[in-house]
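Just one protein chain is left out here, and the rest sit where they should.
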Amino acid sequence: MDPKAVRELLERVRRGDASVDEAMGSLRDLPFAALAEATVDHHRALRTGFPEVILGSGKTAEQIVAIMREIDSHGQVALATRVDGDHGAEICAALPKVRYDPVARTAVLMRRPPRRIGTAPVCVVTAGTSDIPVAEEAAVTAEVLGNEVVRVRDVGVAGLHRLLAQRPVLDRASVIIVVAGMEGALASAVGGLVAKPIVAVPTSVGYGASFGGVAALLGMLTSCASGVTVVNIDNGFGAAYAASLINLGVET
Amino acid sequence: MDPKAVRELLERVRRGDASVDEAMGSLRDLPFAALAEATVDHHRALRTGFPEVILGSGKTAEQIVAIMREIDSHGQVALATRVDGDHGAEICAALPKVRYDPVARTAVLMRRPPRRIGTAPVCVVTAGTSDIPVAEEAAVTAEVLGNEVVRVRDVGVAGLHRLLAQRPVLDRASVIIVVAGMEGALASAVGGLVAKPIVAVPTSVGYGASFGGVAALLGMLTSCASGVTVVNIDNGFGAAYAASLINLGVET
Amino acid sequence: MDPKAVRELLERVRRGDASVDEAMGSLRDLPFAALAEATVDHHRALRTGFPEVILGSGKTAEQIVAIMREIDSHGQVALATRVDGDHGAEICAALPKVRYDPVARTAVLMRRPPRRIGTAPVCVVTAGTSDIPVAEEAAVTAEVLGNEVVRVRDVGVAGLHRLLAQRPVLDRASVIIVVAGMEGALASAVGGLVAKPIVAVPTSVGYGASFGGVAALLGMLTSCASGVTVVNIDNGFGAAYAASLINLGVET
Amino acid sequence: MDPKAVRELLERVRRGDASVDEAMGSLRDLPFAALAEATVDHHRALRTGFPEVILGSGKTAEQIVAIMREIDSHGQVALATRVDGDHGAEICAALPKVRYDPVARTAVLMRRPPRRIGTAPVCVVTAGTSDIPVAEEAAVTAEVLGNEVVRVRDVGVAGLHRLLAQRPVLDRASVIIVVAGMEGALASAVGGLVAKPIVAVPTSVGYGASFGGVAALLGMLTSCASGVTVVNIDNGFGAAYAASLINLGVET
Amino acid sequence: MDPKAVRELLERVRRGDASVDEAMGSLRDLPFAALAEATVDHHRALRTGFPEVILGSGKTAEQIVAIMREIDSHGQVALATRVDGDHGAEICAALPKVRYDPVARTAVLMRRPPRRIGTAPVCVVTAGTSDIPVAEEAAVTAEVLGNEVVRVRDVGVAGLHRLLAQRPVLDRASVIIVVAGMEGALASAVGGLVAKPIVAVPTSVGYGASFGGVAALLGMLTSCASGVTVVNIDNGFGAAYAASLINLGVET
Amino acid sequence: MDPKAVRELLERVRRGDASVDEAMGSLRDLPFAALAEATVDHHRALRTGFPEVILGSGKTAEQIVAIMREIDSHGQVALATRVDGDHGAEICAALPKVRYDPVARTAVLMRRPPRRIGTAPVCVVTAGTSDIPVAEEAAVTAEVLGNEVVRVRDVGVAGLHRLLAQRPVLDRASVIIVVAGMEGALASAVGGLVAKPIVAVPTSVGYGASFGGVAALLGMLTSCASGVTVVNIDNGFGAAYAASLINLGVET
Amino acid sequence: MDPKAVRELLERVRRGDASVDEAMGSLRDLPFAALAEATVDHHRALRTGFPEVILGSGKTAEQIVAIMREIDSHGQVALATRVDGDHGAEICAALPKVRYDPVARTAVLMRRPPRRIGTAPVCVVTAGTSDIPVAEEAAVTAEVLGNEVVRVRDVGVAGLHRLLAQRPVLDRASVIIVVAGMEGALASAVGGLVAKPIVAVPTSVGYGASFGGVAALLGMLTSCASGVTVVNIDNGFGAAYAASLINLGVET
Partner (left out) sequence: MDPKAVRELLERVRRGDASVDEAMGSLRDLPFAALAEATVDHHRALRTGFPEVILGSGKTAEQIVAIMREIDSHGQVALATRVDGDHGAEICAALPKVRYDPVARTAVLMRRPPRRIGTAPVCVVTAGTSDIPVAEEAAVTAEVLGNEVVRVRDVGVAGLHRLLAQRPVLDRASVIIVVAGMEGALASAVGGLVAKPIVAVPTSVGYGASFGGVAALLGMLTSCASGVTVVNIDNGFGAAYAASLINLGVET
């Protein structure tokens, strides 16, 4: 039951075409239906310009193509994450307007550049080269969501001077996403340098006692630096989404 | 906004005392308020006779007394779980009608016996004497919720003959709650004997590789016997509540 | 030693053809043999119409075919779970009456529809599309065991309105099976809406800190909603079996 | 070597009182000393008004008093967390201007109200009563840091209607801190309702398979709702600090 | 229904006092009752002289005294384990014939020395002084069960020469119980020296990454030496019981 | 320096061909060399007839062939474990006298049947069909080491009657090896039926919360039945070796 | 800003070509730039002759070749670790001077033998043949870094005599690297024999409760032998690097 239907019902009550009892009966199921409606409206309004997101892993290329087509037909931006190279090629063949990024493993279908959000860039910081795919998932997502993105690479804690040399860049950002695997310490170090919201992404890179990202995750959760929050292992997308909501706040 | 208010609003629309626009405005916040109302109604109806439950751990005796008094004043049954002996004594001193059970560590305030539910008893089975407190939490809860309860004790897998001797009792039950610590195997054994819904409760009893109930929990989750479902470690209350919902189904 | 043999022995004692000592000797081994017999009888009676179940993983297609043939020759229903696509095709080629479901990964051989059990449907609820295979294992199993099955899909906690819109469906069910991976919270949310027995199935879907289903499992075990019990990760079959035993109780 | 010293050195070079070689020697150690200086300056400037924080656990009341006095003598605000009741009483006896909060277990010494930051409140949401101490640590910290704070309590996932009724409050916040123990699902549910940055705090409340907050932590990390980031178990302070940095961004 | 009752039933059938149908009815319940009987008989015969064992932890001194009295009144030996000093004193006061061992934390009530079993001693080997309580629980249990016991102490892997000097003693044993905490390696080292059955007991002694005995447990389970089997952490009693069953085999 | 060399040295001292100082120098290195010698002698004597064992996993077929040839050339029996089918075929092609067992994944090269040890059989008990490969590794190893082996299959705890029917077989054994995966409870159940040394082998069979054998391992370690000891997950060889050492004791 | 630029700036101040204010402005960014410079200088000096290291896993052969060429063009030694056989062949084809070691999985490009460091060898000790790849990674790394390396193999704790026979070799070393998988006990045993710095490397070799090297890791961390420190699972390179720094100390 959408708002228009409620209005019509009320009109009919006003005109005497429907009794109060009949109207009560019609409204009885309103809460659930209306809530669904309201929530959707609310979100659609709020997220204007934000892409619909497709988790690519576990889906076939055809399934992704079909969903992207559907989203695109509604005039919205479609972002697929965790799309491997083979799938990426198939998707691009089917939908030539899709831009596929083999490092970030993202596929994006958008007709015009996203509306810019925030007044300062999101900075994506990585420790090692093997953390770059997750960092790029974050960076591409943040760009598609409308943020300016600055990348700072190869600044692990084991070479502090390289990190220190980047402080001016960090200082300019509104939010900093720190992506690090074995060396989860990077989030603490960045948090010790600048007083900004930091979203830390542990990566599953590494071997032995890194336990698929658990060592980095624990290191980030127990970070002594204030202002650090953490997302799931390898969740570059989630970090970028959270950063975008923060940046959105800065703008308004 | 309760149903009465909605009816009044409709009456005012019908009488022309309120415009459709005004009514739309008033209904705009309906979903959330109405939902809350509806849910409460629904649950109150459904749970008639079921007690309000207070998790005693982490509360002072006075806090428990205050909540029980409040519940009792609405004519409902109050059940507090995880109430240690000292608190139990204080509660009974303040509320003489409360029955405190030192083994189950439950305190119950009810003015009349609960309405009987189900056509067959809930059977509570324990392996060792140290599992009895959790089993009694389950048994007392099940009784307060209106079930007939049968207790079967000391039938661990390491003495199979004692369990086998109890099969007639198990066969009569509608649901069986199996409470076992180190020897989580009891759930499998009971499940291998009778084709009944079994709710398994691992207990934190034991030492070493029992890891505070984890060994029993894993054993119950990986049980080869069909029909076994599991609740949290030491959660006698939860098992009894689930068993009561199952037994309630039998009745209607 | 079957009942007939015992009867014959007693007849011989009555006729004087066997001494009491001889009979005692013959009966000495009775407990174990008779118990086996009794248990089998008991179960066969109780489970009439319930299928014999074959865990397909780790078996060759030929092995599954052979076991299904054997079960079918006794007039019973055969249900094989965890059968991958290649094996499914081989089995169907060998046994054309087998219905193979590529999503549920089940193979069923039954000559007539199962006897209907329960007076209300089993409802199978899923959060995300990647949970559907496990949910279908549960749904197909429940159908083969004789339950009416209703499927509710795509109602994760992160989109509460979709779940709320399904409350009428949930209210009609006798048992609800909730299948959820990363978002194990769905079991709590469903349990907060309806007062029904809920069997929760964590799935191994997800990455990072989902740890192959452990996050969902822990979330379900620690659920604050009353009436939730849990089965092993990905154990759709086990959930359906437990739900059927509960539903069976409703019927009688 | 502070900036003044560098300036003097340059003046001496300019006047010919120091050779270039001598100046090079003096500057050789500059990087480390100057960096320390710069960093301190930077932070002091940035954090103006933010309190100096003392982790009370593991310190004696006298130690806390001494540190608070020192901080106060520099005109800064002192905030001590994890201060138990006995220590709180001793501190208040020694420093009568300290406000001690027995629920949040915080002690605050500030001479005037903090400068207000942000244009919208920080909302602190809790599931159960046992999560309130951690939530209050977050709320008091956020207040001392200058945020307006709104508290929303008792809105666990097992009673969805109560949460839904609070959506207007959530919609007004700039950042939402969700504090939840066994039922870590609350972060997902809130994230599913509103498009705001959410900082989730798992609490160590609970028993059995809650494993001292691990179940809630995993549930929050694997949340399907976008925009959720996580801090350490029971780290109410850290959540408030991160929320303040986010809110600070909104303001500027 | 005991054997005597069966015999009487058969006599009544033989005399014509009971019909075959009546006898069939009476025998219908035989399996379970008879099995219980048979199992008890069997075990009583086999375990002649073996004590009844009481797990002292979680029981009051009075409870232990009552159980010991009951066991003693049947002429059997009573062994209580995990009895702390206070309980030990109370038990000895109530039952002067009890021998309490404060290191092993065992209380024994036996009227005469146990029948000697095995033709060679059980050797109990310990690495450090903090492992001695668990080792003594094993040693006292083994003695009460009738084994000759030899103790070898302070032979950790970090001082290999001390272990090597004890090889003649190890060579004489029928079974070797190795008790070790942090240094679970001792089981491998002993297994590398002598070709005997080795029962390894990890102890919860240690700190940090010993994780309450888990490090020792894993070390013993992954031992490269052949012939090593493992019991639960701190389970000195269980090791001695298993060793006694092995030694019993040697004797017969 | 072997005993012969020591004797020669002493002869030279006696004859005056070597001074005491020279002899002291020669003996200085004696301990280590002699110990090596002694240990080897000792073991060779003790293990007469026991095969040399090759862990096949991680070795090429050629490597296994080479080691087997070497062992065979010394007149000893060679047993290779964890040999997959392809390697087995290559080994048999190179060494036609090798017997390869595709279920147990063992390859054996022996010229004559092993010397029989023990006066009673080793009994190998399995719960499910998927545990059979590990059970056969144990059974074949035990046979090659000279034990009579009896196999008892498909006696899981979920079908207790099948286990009970096998008690006479269990009663005849000297040692019982229990191999079980998800249902680690079988060790407790067997231990509850017979008073024999039981060596339990958890298997990595299963899914979800079986965690690659950890659930079975914990269940076996916390078994309430006395006399149960445990070896590493899937370590059929180790169980058979320990059982053989126990059985060897029975013989002498 | 490099030292030369600072000198030029000072010259300009001295000559009056730059004001003190201008110079202050230029120096304002000095700390970070200069620090980077200083750190690099420092390290270059210290590590003279130490190779640049490339972690081969996760890189293509071409990437490795490109980096090696770059390093070689600066006259430095290039060491790539974790290079599998296929990559090794490709690298050697592209860079014929590279020496590839298929066991250690290392590729080395150096124009002359490394400068010898230390006055005593690094000893690399292994328990089993499956630990050899990790041990060789350590040995080759240590050689490339300039150490004399002695290998001691097949000296597991389960055959103590073989280890004891090697004591003279161990006594000669300056540092001992102990590489062991299931049998992590070897580090304790070596530490019990000689008073030398021991760097222990757990390996992921093994099955079941070895948990991918965790059992060995815990065993080494809880070693009772003094002087043992531990590196990450399978981290042969890290052990060799640490050992080289220790050996370097011996030299100076």
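Going by the order they are written in, the chains are A, B, C, D, E, F and G; count residues from 1 in each one.
The rule is simple: contacts are C-beta pairs under 8 Å (C-beta built on N, C-alpha and C of every residue); 3 or more make two chains touch, one makes a residue touch a chain.
In this text the structure is predicted, and so the values were computed from the model without any measurement.
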I'd like the shown chains that the missing chain touches, ordered by label. A, D, E, F, G
From the list G:Met110, G:Val134, G:Val149 or G:Leu164, which touches the chain that is not on show? G:Leu164
For the chain not shown, which residue from A:Val13, A:Ile54, A:Ile132 or A:Leu193 touches it across the whole complex? A:Leu193
Among A:Ala120, A:Ala209, A:Ile233 or A:Leu248, residue touching the chain not depicted: A:Ala209
Against the chain that's been left off, what residues of subunit D make contact? List them. 32-33, 35-36, 38-40, 57-58, 202, 204, 213, 217, 232-235
Positions on subunit F where the hidden chain makes contact: 3, 6-7, 10-11, 13-14, 16, 20, 23-24, 27, 30-32, 34-35, 38
Which positions on subunit G touch the chain that was left off? 35, 39, 43, 46-47, 53, 164, 174-175, 193, 195-199, 217, 221-222, 226-233, 238-239, 241-242, 245-247, 249-250, 252
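Simple rule for what comes next: only the chains that are shown with their structure count from here on.
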Could you work out how far the Cα centre of subunit E sits from that of subunit F, in whole Å? 25
Can you pull out the residues of subunit B that are in contact with at least two other chains? 31-32, 35, 38-39, 159-160, 164, 193, 208-210, 217, 221-222, 226, 232-233
Between which chains does touch occur? A-B, A-C, A-D, A-G, B-C, B-D, B-E, B-F, C-D, C-E, C-F, D-G, E-F, E-G, F-G
